[in-house]
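Just passing along the structure, written as structure tokens.
With one protein chain withheld, the remaining protein chains of the complex are depicted in position.
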Amino acid sequence: MSNTSGQATAFMALTPIQPGEEAALRSFLEALPQDGSPLARLAGTHFARWVILRDWVNDPSQPREERLESPYLIFTSNFDGPLDPYLDELCVKLTPEAREIWGRCVGCPPDATGPQLKAYLLHNKIDTGFFVAAYPNSTVAQVKAALAAREQLIAFAMRAQDMGPDELFRAFAEEF
Amino acid sequence: MAVDRSDIQGNVLRAYGSSYPCTAYVFAHVSDAGGGRAWLGSIAEAVSSDEEWRGSKPSSHRNIAVTCAGLRALGVPESVIGTFSDEFRQGMAARSEMLGDLGVSDPRHWDGGLGTGAAHVLVILNGRARDEIEAELASLRASIERAPGVSILHEQYAELLLVAGAAANVPAREQFGFADGAAQPAIAGVSDDAAAGGGVPLAGGAWRPLALGEFVLGYPDEDTLVDPQKRLPSAPADPLGRSGTYVVYRKLRQDVAPFRRVLRDAAARFVGGDEELLAAKVVGRWRNGTPLVTSPGRPDPGFSATAPGSNSFRYLDVDVDGRRCPLGAHIRRSNPRDGLGWPALDDAGLLSFRHRIIRRGVPYGPPLPADVLDDDGVDRGLVFVCFNASISRQFESVQLQWLNDGNGFHLGHDSDFLLGSPLGTGKMTVQGDPPFMLSPQGPFVTTRGGEYLFMPGIAALRALARGIGG
Partner (left out) sequence: MSEPAAPPGPDTATGTDPANVDGQAIAITVFSTVKPLGRLWLPLVFWFATTFPRASGTLGRLSFIHFARWSLVTRIPFNGPPQREEKLNYPHLFFESNFNGGWEEYIDAFSHILTRGMKFFWGTSYGFPQPLPTGPFKTYIKRNEIVASHFYGAYPQATTTMILSSLELAPKLGAFKARAKGMSPDAFAAAWSEFLADVQECL
């Protein structure tokens, strides 16, 4: 079982969708904007997703068919730092949407917030077997800062090609 | 599996080459299926195949390709059309966002009705001289005139820019002044002798040719080779699929004067002000075709593209950091060879070998005279034509992943400097001590029109003319 790689953590919750709520849940999720996603409020989130699992895919070679009793909502997140504080933050910051999302799942606490929501998500946690991260020791903030610094350096380096030593020296001091 | 050369249209496996420097592309529109098929039947008689010529060389060649809209216009049932690839059926114009055909290259601005669905049948004439090809054209135009339900949508003339007085082995130049067209995929059973450089790079410096099915349908492709069941790749339903190939046609206008100015201005700041070296760094070859990897300091004056081994080089053994041929150079992007791998990876060609294309482009428009740095308003560029078994896996992957972006080469969003796509960031780093960065002033290449087509085998073409059942 490996839910972490470096400081990066993987989380997955699999929650049963209330009878008759699948379509509404799907519509709600699909209408969420990517630019302005509620998940952005959790600053330590690298990548996360909600996926609806309608049923198992059966292969003809299986001796028996396997069917799910109901559709399920998968939530996965790849984020910084330990699980506990992340869930604490999630259960506060995602409250309005949580009602529309986990609120449509069986067993979700009525308010879909706080410690009760956290307990619900932990109850429905699926452990990760093997987790790989390309930059396991870097937080979202570090990644964003590094990306910005690289952009800044490239832009400066291109301007610098036209500068003599004195101008370069001054410009660098100004820029950095 | 023996190659049936008589069933594959000519110029696909073996180029007509510099003996046929003049090319005319005629796009026809079919408004009546019966009339269209009758006309197709009449012109399909004289289509050139890949068979060796018996007797003297023909004075011209004729080949035919069809768009998806063309198949429909010729009465091919939807059930059969459904067996063609998705991207072919959507057409190039519908995929403009992916290909980077945005802004000035947007299909809305395209020439001659290309990309509107009106282009149905493409007839390609290859001739030895302008006057000879004009005669062929006149005859073709007359046949269209006579045929009910067929009209001409668009014509494009193109001609190899042969270096005057040069020997036969000196490759023609394209409009930016670079030798072009010599490096092509090596195909098993067809061009095994070109495997060194043109094939798949293997461990230990060896090479092997590519499976024919990567370019011609109905034959085993690279997947077939590793399939215990030896399944052939997906292809349109017979009789149309066998011996056919997918064609990408793109009219690319080249803004030569701005390109020259940018090079001149940038070279002033480049080490030693060497404009020729900087130009070579952008492309990956010196203007005469000498690869930078094998000859990083100066071009080889005696370089012959047809000499054995002239194309035989790879990147990881001597140039992993791009100091010879920059990581983002045009040829390194369009055919990475072993360049996407890493030294410890045994089979470095694995990430690139399924994305090769056969290129048969021909420049159009008069070349801009040497040393002219001002725009003369003349339309010139390249009629880019390539053949592949899968447009999405081959042509489109190269365009999207390798030319219009830099991630695969660890170059962020940097796109190919020569093409200057609006999708990427456009800067180019010339690796060195210190590195030099180029920032372009805007795209040097604009897409003026394009189509995805299918070039059927000879028998398939005749079947198409007779009428395909559902």
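Order of writing sets the labels: A and B. Residues in every chain begin at 1.
Here is the rule we go by: contacts are C-beta pairs under 8 Å (C-beta built on N, C-alpha and C of every residue); 3 or more make two chains touch, one makes a residue touch a chain.
Computed from a prediction, not measured in an experiment: that's the story for all the values here.
Novice: Which chain B residues touch the hidden chain?
Specialist: Residues 85-86, 90, 94-95, 97-98, 223-224, 226-228, 231-235, 237-238, 241, 321, 342, 345, 347, 350-351, 354, 390, 392-393, 397, 400-401, 405, 407-408, 410-413, 429, 431-435, 437 of chain B touch the chain absent from view.
Novice: Residue by residue, what part of chain A touches the chain that was omitted?
Specialist: That gives, for chain A, the contact residues 1-2, 8, 10, 12, 14-16, 18-19, 25-26, 29-30, 32, 34, 37, 39-40, 43, 45-53, 56-62, 64, 66, 68-70, 72, 74, 76, 78, 105-107, 120, 123-135, 138, 140, 142-147, 149-150, 153-154, 157, 160, 165-166, 168-169, 172, 176.
Rule of thumb we're sticking to: only the chains that are shown with their structure count from here on.
Novice: So how far apart, in whole Å, are chain A and chain B when each is placed at the average of its C-alpha atoms?
Specialist: Chain centroid spacing, chain A to chain B, equals 42 Å.
Novice: Please output the residues of chain B touching chain A within their complex, sorted ascending.
Specialist: Where chain B meets chain A, its residues are 269, 412, 427, 436-437, 439.
Novice: What residues of chain A sit close enough to touch chain B in their complex?
Specialist: Residues 150, 154, 157-158, 161-162.
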